[in-house]
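Just one protein chain is left out here, and the rest sit where they should.
Labels A and B are assigned to the chains in the order they are written; within every chain, residues are numbered from 1.
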Amino acid sequence: MLRVVDLAVERGERLILHGVSLSVQSGERLAIHGPSGCGKTTLLHAIAGLLPVHRGAIHVDDVDVTHVPAHRRGVGLVFQDNQLFPHFNVADNVSYALRVRGVSKRERNRVADEWLSRVGLDDFAHRETSDLSGGEAKRVALARTLAGTPRVVLLDEPLTGLDPLLHEQLLADLRNLFDHLGTTVVHVTHDRAEGSALCHRSIDLQSPPDSIP
Amino acid sequence: MTSARTHPSTDPVFHPVVGPGAAFIPVAWLVAFLVVPVVLLVTGDTDFDDVTRILTRRSTWNVVWFATWQAVLSVVATFVVAGPVTWLISRHRFRGRRALRAVTTVGFLLPSVVVATAFLAVLPRSLHYSVFAVVIAHAYFNIAVVVRVVGARAESLDAQLSLAAQTLGATPPTAWRTITVPMLRNSIASAGTVVFLYCFSSYAVIRVLGGPRRSTIESDIALRAFGIGDVGGASVLALLQMLCIGVVAGAIHLLARSNGKPTRAPSAMLPTIPDNRRRTAIAIAAVTVAFVIAPLSALFWQSVHVGDTVSARAWQSIFNTSLIESVWTSTRTALVAGLVGTVLCILATLAITRLRTGGNVVNSLTLAPLAMSPVTIGLGLLVTFDSGWFDWRSRWWFVALAHTLVSFPLAVRVLVPAWRTTPVGLHRAAAVLGAGGGRRFIDIDLRRMRPAIVASLGLVVAVSLGEFGAASMLSREGAETIPVAIARLLSRTGDEVRAQAFALASILVVVCVMALAIVEMALQRGEHASRR
Partner (left out) sequence: MRYARVTPLGRRLVWGIVGLAIGLGVSACSTVERGRPEKITLRLLAHDSFTPTEGIFDSFTDRTGIGVDIVRGGDAGTLVTKAVLASGNPEADVLWGLDNTLLSRALAADVFLPYLSVHREDLEPTARDLSPNGAVTPVDSGDVCINYDKEWFAERNVSPPLTLQALTSSTYRNLLVVPNAVSSSPGLAFLLASIAEFGDAWPDWWQALRDNNVLVVESWSDAYYGHFTAASDGTRPLVVSYATSPPAEVLFAEPRPERAPTAVAALTCFRQYEFAGILRGTKHEEAARSLIDYLVSKVFQEDLPLTQFVWPINTTAEVPQEFLDYSLRPENPLTIDPAIIALRRVEWLDTYSDIVLR
């Protein structure tokens, strides 16, 4: 379960987020809508622990993680541009979270195969990340995040930029996967239809008063 | 860039205006003045006895061993010195970043003789002629290599990758170890290789700072040819050095896995320095600047001292004696080498970028001077062009000729990337508007390339001003270049002679800085232009 209370984030002199509060139940999927530039990505990065929080608090499973560093929060983030590690192949990307925990190579490969299969990428383990299409890369990024078994998964515009056919396909796959796993998801998107198709509930994020939309 | 799609040579419009013709001149030049002399040197003055004589000597291998370990040590020292400032510059945005980066480049652009002399001025006497002096001087002018090569790569690394790793549970040190370092590995390896090869065949630094007991193969070639007068033995050593450089460069080329596919566009903006790191950042910047400035200030300071008293005697004597002639000789040599060298390098660049099959051959040929080393090149020219019409030993342009060869690798490396960006589209547009091949070459290529051309001109001039190995072989009495004159002064004893050397080195610093100001100006212009 994720709870954000009166969150404010500043960058330099500028207030990017201001008084944001939200709460997601365990297993619930929440879509956050908002025009571009309203701070959706900033919000996700703040929740993931990648940005310092100016005011407010973030709780995960009733623990205050506001000042816990990113790598100990248990919050997964699928970056808008995936951020696959270019010097690793697909399997090594997917199992990175296990590698960090010191899991053996063999076990990691098994887990990677398992997750790749779940996102529909059987036989992709030994591919190089540079050879992936947009949709494939997104699936790898998702598998990488999920393989770390985070308590909350944050999705940053996961379907933006994919062609319509792929878009539909991936959307359906995501829904099935999350239903199956019971994943808690915060899904940021500018596309209302996408949000309502994937999530149980949605909220709007307003631009802070002094920011330029 | 549109040129990324089709190879230029397959495009009818983008057809090589001066293609094979362009290739002919620089290739002929390199073959006639580089390949042939070195081959003649190695085959002509050497017989099998020389080979066995040199290769069975214990001290030959001692020299190889010393050249190797001091180079390894120099690489380590370079990374130690340059690491922090590279991190500061490549990962942060702050005021004075540009200036700091320019400061780190100073060492590389200064003549090695000057750097060595400056360390003679700044180090206490007890450290003169020690491995420490050699290694620290090597580190001094290689800072730039690390800052530029590793820094450029680090800068283009997406900071988010390391953040992505952290969301997956990696601590910042783990993220650094598993993500950042592996991604920098290739650039670290290539910077390390460059520094290693540079130090492995170091000459001026070894000669000025090493003392009689320390010798690289390069300085041993010079010692053997001039001190002992054993040209046969010297050419065996030259061959040995070529082999060593070839093996090292080849091995590293093979070992460096090609995992370094360039990441996409660099992250939009580097972060500013967080408050908790501000102190570290200031300390790093201050120490780096001090390290770069100290030897140069010591040089100026010592040049106005004779013994312990302040005196302008050294400067006066430079302007009153034939020493000032060396400034004139150097200027003349550098300008001629700069002009001829730049034209040749432009032609070579055209050949490299436009020829489909020959391009690679021309490319490797322009890199050949790196393996052959200036001393070998000088020696080769000296023993080849020594009779009849081709007796050029007393010609004033002989040194300039050698310098055009020595500067090929660097100048071509500046020109080629710039040239590759020439858009095919512009050529097509111009062609449709009725511009012929020659017209397009002038209107599109030359015009677009002007900053790169100016930069390479400045580089060749700077290389020529500071070049020591070949000049020390070819310079004649009464027509020495500044570096050779400095080395001569340093080989003598006495406070005043030493002050003269320091003063002459100071003059060379000023001349080089002037040449490099042109390069920097041109490069900045180029950067602006390509950003638009």
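General remarks:
The rule is short, and it goes like this: a residue touches a chain if its C-beta (ideal position, glycine included) is under 8 Å from a C-beta of that chain, and two chains touch if they have at least 3 such contacts.
Small disclaimer: the values here were computed from a predicted structure and weren't measured.
Within the entire complex, contacts from the absent chain reach the displayed chains B. From the options B:26, B:192, B:233 or B:369, the residue with contact to the chain not on display is B:233.
Across B:336, B:401 or B:414, the residue that sits in touch with the chain not pictured is B:336. Here one chain is not drawn; of B:25, B:324, B:361 or B:521, the residue touching it is B:521.
Touch with the chain omitted from the figure is made, among B:124, B:173 or B:478, by B:478. Residues 53, 57-59, 62-63, 211-213, 215, 223, 225-231, 233, 332, 335-336, 338-339, 382-383, 386-387, 391, 393-394, 396, 423, 447-451, 454, 457, 461, 476-478, 488, 491-494, 518, 521-522, 525-526, 528-530, 532 of chain B touch the missing chain (whole complex, contact as defined above).
The rule is simple: only the chains that are shown with their structure count from here on.
Taken together, the chain A residues at the contact with chain B in this complex read 12, 45, 48-50, 69-73, 75-77, 79, 81, 83, 85-87, 96-97, 99-101, 130, 144-145, 148, 150.
Those residues of chain B whose C-beta lies close enough to touch chain A in the complex are 158, 160-161, 163-172, 174-175, 178-179, 182-183, 185, 259-261, 263, 272.
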